[in-house]
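The excerpt is restricted to a subset of chains, each kept in its original location.
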């Protein structure tokens, strides 16, 4: 069919006219420069991200391992329950002298002269102070252990842990470091015999805070942050979106709505600690909610996050083309239906971006929690959001201020966990955003 | 130029419009965009089961009048309508009137194709769904298919009704929008240059569709094509600078207009 | 408000590590009570919460790195917190330390005064501090730039530093006499003595000691002010300076020969003793020798235990429920 | 019934009301949907709202009011000598009563009888049940606890009954109202609209709350320190006020304000070009894959806690800049002295700017992406290069949104604390060298609030004055910004 349009003889191709100078070279240079700026910008951001992560991970990855010492513990009845009263009074098991069990075990393991006081002290100092509690809990849970000898893996003291990980400079004068040469030798001895091992640090994820670095964990902080995030997400996203919808789609445009708009922009600029003041006076002093509770923290962070979400949502709603609105209205959709069926889904990527940023911000905040009692030492895991708890950034903040060396790696470890938490949380939102994203 | 095709003449002749009752009545309709007045005391009545064409040069207020018939103007900031417009005798600007219900009864097709960025199926089924016009999924499928068919789009998209409506070509998009409006089966359908993005075949189909719809529906169509006005409409109204110049039976309008301006416009003497 | 079954403590970040150790042991020893919650936030903020009033929704104990003052007591009284018990837990030594790569340093307060004061006496006249290097202040000191990281004005440590080091140095160096000639008001004299130079040689640190440590790590010749406990935990990185020839240690601080230290306290709301489960037990546990004794975990961490007689007196006061 | 069970029942009642109403509406319609004003689902929703909402409101009111009433009547039964005590003492006694009451509900009746008259045994028993008491309850407390339990039970029963009656009554009322021409959708949407309105009023309430929570303390500050000295003072040197007492120094706002603006400016100088170019690249040039990876990665920057940035600045960036400047001056003049301080405006600005990059880039990216394709086509079709199209068409069209995003970013810069503390220090100075330390208002707010300072002293109270001042300043900035945005928008619409 195309034969009829093949060029016929005698027909020539037109001659190109004289070239106009439209500055092509210059403009292409500008174009390339412009693109290079973009690449440079992204690279700049990513390089910094990389350096930052490198620093954090380089310092913190060791926190995910923990030195433990496996000792054959003799649960001698004479030490635990000399008068055999445990049947009638179980509390003797709680009050029993467990450190002695540990002392005996380590002394035996290391072949130390039990009468040499300093040696015995240095040897027991290699074990965590949490170890007796561990034994106690074992016995209370299972009294039949009494009289048996069991291999128990107990935490090594934080200093031994640091030494084992090579974080203590052994060239420093012995009295200026927390581990003496004797202990180092013992440590190597235990390592050689396979009693001292490095294990994955599950305690970091399940334990509450502790003054002993080796036993300190993020359990409470993780639960607290989870509560905080759930509360913030459950409140700020719907409230923020609802408020934006009202302001953008329904509110009459007048001085009052201008005021609200300015006001919301301004709230985004309020320093976060001021929200702490607000939370203290409103939620704790006025409403009477308990101190240190993640519910209060969640409410405070919600208020702090709302402006971010509202601003982003309004921008996203505004970007939905009017023709879509007209189409929906023209079909007899009510304004409410128009918004919820068409405008909102189209605005979703922007809303999700705002939410991600807002939540991430909330997840990393310490200052507002300071005044409502969440920057605190909390050892017991909260069962409800009304019980005292902390949050991940708080743990970072508190550990960063600890004197003990072993907390340094834990601080970075906590940051890594916080970042993982953040990434997991964002992943969902990003996947959602992918689904919604489109051009029209 | 010979503006009247034989078909249109025939169509026009076989009807006497003067006895047809009014579906909508516009009395002294003026529309303001903020300070600017876009319509000046327009008195125009829309007859039932009739196609009324609105013609006139660009910017004369055709779209504005059309949009005031289903209160789409409400959505424009600063737009104000004065005068009275009734639908079946009820003032549509009465505070008691439910604007949503009004728009379900007075549907609309726009000048620029504006499909939702959703699938073709969802585009068409949206109206029936919000108005509860389908009892079942099968019912809905049926409505979607017939609407697409009436808009002359079914054959082209039947294999991909679940693909995005925005992936269609311009003309296909506009036909999709028509299908979408038709799916709600409104009483009155307002069309703002519905064929401006269509090729002649599709246009002919739509015109045919309009012809079919006229049996049951009242149609108001803005068009920039006088041939189209002549072909599809029984009544024609001519606007100029926000004024209604003349309204008349289409055949009369194109053969022997009362107003000299109509004559001039039809003859291409001004614009 | 809901009945509370957990002790709530707030206040000083200096006392925090000690309170944490006690709280943790308390929770482990008294299994039927929950581990108390110990908030950080500073002495002032802690006392403020403490003085909000009496009741389930207020805290039970405020930790403090200084004693409560008159205004605060009045505010407490006005809010209904009338019965307050003050408990001293020991002493916090304040030390000067540099990076461990430096040679040993020995200061006398006059050196520090001359190096850090806003105005010093040169040739009998008061002039803006001209010294750039420590060796200019005292030829025995190393010839490095003066860079000191001192506690910011929000810290109680700053006050101790000003009183025990700057004011003392001011007097010892004879600057006070020159100042006295120009200013007659006594309070103003002290103020002039303790004013710190603001040209960047002395840097206020409003954060905690790890921040000071980081600054020293970034500037190896800098001198920082630390708590004794912090220094002891980082003895491998830091080199402590002697003051007046005395090297700070628990012994020299406890016997008063090392000049720079301060007492640490906590305050208990007595009305809560009968209402908050475990509070009485906690206070008794805290003051027992098992905790604050010289062999206890607090001393091990770096608290300077009070002398035996003082500890006995503390326990007796607690027993008797002596209030302020 | 516990509150959660009541809530569950309410949900069930609501669901039933919904179904019944929907069914009734559908029946009324008789298959012709046009006979109904609204979709049947709206009639359902209408009934569900009537069933749940009033009951829920009553439930909330009851739950918040009844403990007070019960408390006052239980305290009425306290012996005269207890009543004579101070109110706070009685509060504490009452909380003991409440604890005992909670414990009593855990005892079986046998156990309760066994320990009823023996406070010591009662304390032991309750402690065994996990309800430790601070001391031995007094006999009147046990009585009061019993009364408390009885009253709570009655109150709860009454509440349950009232709530259920209300729910059912509401449902019936709504069901009766159902008629073909009944505008259920409009009513449901009205309720939704009120919900939306309520949501947007939270922003206002927050503001009111913030102002109120700072105002009284700020007033106390200004009672001690003259406002003129505060607002126009050029020296910030509050001095320490601990046990020592009432002396204080100077509270000049100006150095803090300048520091805030300077550091914020440097941060924006980093964040805006980088973020904007990153956004443009991602929106206009990057392949979907690059975009899909780089955008979330950049967003991680926004999620890193500021304290981490702070330490990053303190340990890495600051020393790097210092050493770098020493190298440069070494190359230029031969003397290796650093001219950039490790802690400086520049350090804080750069690090804060990095944190802000994703605020600019993500938000701008979404806004740029939303610019209609037809505009791009129009420009490209005229022979514009991509960058010309972006610069001259896309960005101007996206400008109002971008300005909004930048505003938010600037706000964040002004409100940031931790980075400044660690990167720029706390020295309040007036100077223009970006290589020297300065500090910001928020840093001082946090520090004055969290130190050892006496809490009634102006040194602490100044934090509230600073807070309110910053609030007002940013408010003015925002009003101005709104004005600017409006001007642009009018030009481009």
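A, B, C and D label the chains in the order they appear, each numbered from 1.
The working rule: a residue touches a chain if its C-beta (ideal position, glycine included) is under 8 Å from a C-beta of that chain, and two chains touch if they have at least 3 such contacts.
Here the structure is a predicted model, which is why all the values come from computation and not from measurement.
Trainee: Write out the stoichiometry of the whole complex as a formula using the chain labels shown.
Mentor: A x1, B x2, C x1, D x1
Criterion: only the chains that are shown with their structure count from here on.
Trainee: Chains touching chain A and chain C alike, please list them.
Mentor: Common neighbours, chain A/chain C: D.
Trainee: Chain with the smallest distance from its CA centroid to the overall CA centroid?
Mentor: Measuring from the global C-alpha mean, the nearest chain centre belongs to D.
Trainee: Starting from the Cα centroid of chain B, hunt down the chain whose centroid lies farthest away.
Mentor: Most remote chain from chain B, centroid-wise, comes out as C.
Trainee: Does B-D or A-B have more contacting C-beta pairs?
Mentor: Here the pair linked by more C-beta pairs in contact is A-B.
Trainee: Could you give the separation in Å between the centres of chain A and chain B, each centre being the mean of its C-alpha atoms?
Mentor: Chain centres of chain A and chain B, defined by C-alpha means, are spaced 58 Å apart.
Trainee: How many Å are there between the centre of chain A and the centre of chain D, using C-alpha atoms for each centre?
Mentor: Chain centres of chain A and chain D, defined by C-alpha means, are spaced 19 Å apart.
Trainee: Counting only residues that touch at least two other chains, what does the list for chain A look like?
Mentor: 321, 334, 370-371, 400, 440
Trainee: Among the residues of chain C, which ones contact at least 2 other chains?
Mentor: Each of 1-2, 4, 41, 45, 207 in chain C touches at least two other chains.
Trainee: State which pairs of chains touch, listing all of them.
Mentor: A-B, A-C, A-D, B-D, C-D
Trainee: For a test of understanding, state which residues of chain D touch chain A in their complex under the given definition.
Mentor: The contact residues of chain D facing chain A are 185-186, 189, 192-193, 195-200, 202-204, 206-207, 209-210, 212-214, 273-278, 280-282, 285, 292, 294-309, 311-312, 315-316, 354, 357-359, 361-363, 365-367, 369-373, 383, 385-388, 390-391, 400-401, 404-405, 407-408, 410-412, 414-418, 441-442, 445-446, 449-450, 464, 467, 470-471, 474-475, 477-479, 481-482.
Trainee: Residue numbers of chain C touching chain A in their complex, please.
Mentor: Chain C residues touching chain A: 1-2, 4, 6, 8, 10, 13, 16-17, 19-21, 23-24, 27-28, 31, 34-35, 37-41, 45, 49, 52, 57, 59, 100, 207-210, 227, 229-230, 232-236, 297, 301-302.
Trainee: Under the definition above, what is the set of chain A residues touching chain D in their complex?
Mentor: Contacts found on chain A: 22, 27-28, 30-31, 34-35, 37-42, 44-46, 48-49, 51-52, 55-56, 238-240, 242-247, 250-251, 258, 260-275, 277-278, 280-282, 303, 306-308, 310-312, 314-316, 318-321, 334-336, 349-350, 353-354, 356-357, 360-361, 363-367, 370-371, 392-393, 396-397, 400, 415, 418-419, 422-423, 426-427, 430, 434, 437, 439-440.
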